[in-house]
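Note that one protein chain is taken out, while the other chains of the complex remain in position.
Let's look at subunit A:
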Amino acid sequence: MLSVESLASQMAAAEPWPENASLYQLPTGKVPFIHAGNHVVSELGPIVQFVRAKGHSLSESLNEQEKAEMKAYMELVNNSLLTAELYILWCDKNVSSLISRPRYGSPFPFPLDTILARQKQREIVRRMKAVGWAEKTREQVHDEVDQSCRALSQRLGNHKYFFGSPTELDALVFGHLYSLLTTDIPGYSIPEIIRNYPNLTNFCKNIDTHFFLQSNTSKV
């Protein structure tokens, strides 16, 4: 969700944003989705393709090699950071009962909130079992996050963005890292892992101040 917002703000900073486009949050189905005129497009990948088809793209200036690298890093983030987030929020009994289920069911009245939250949890647990994350321990999850952060940090180096100018990868990485840094989850020390890589925290601060001018406080 945050990745899409940051992508949208980066694109708005770079090019004129099409009219009648708005961003929504929806608790069920695929989030987030963008509603532009007659079109409804959900999830980051299809939104990027939709916007590219309209003629705007953040990664036009990249050569083929860099585009391949960008794709690889985006898959890395989706593979480890996203799966780790889902695992922590939904497979850990403590966290899911304290945080995830109440938050997910909050827009709905009484029996629907419990039913939908449990249904979502069952679906995510099935997905984790299918990809082999269900048997992972807390330490293994920390290791996975650490490894991906190390790779991202090594790739970023001392630069401001991953590829010179802001691209979709910057938006995606910012979205995930910012959420992980600013959410305090009992029993997991993910923010400390990310803070071990100061260039990543500076990267987040930079994008936060540059593109999200409305927010006055930065919790990073």
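What we mean here is this: a contact is a pair of C-beta atoms (placed from the backbone, for glycine too) under 8 Å apart; a residue touches a chain by one contact, two chains touch by 3 or more; residues count from 1.
Criterion: contacts and distances are computed from a predicted model.
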item: Listed names "Metaxin 3", "Palmitoyltransferase", "Essential protein Yae1 N-terminal domain-containing protein" or "Trp-Asp repeat-containing protein", matching UniProt entry of the absent chain; value: "Metaxin 3"
item: Contacting the left-out chain in the complete assembly, out of A:97, A:154 or A:189; value: A:154
item: Interface residues of subunit A (partner: the chain not displayed); value: 29-30, 64-65, 68-69, 71-73, 75-76, 78-80, 126-127, 129-131, 143, 147-148, 150-155, 157
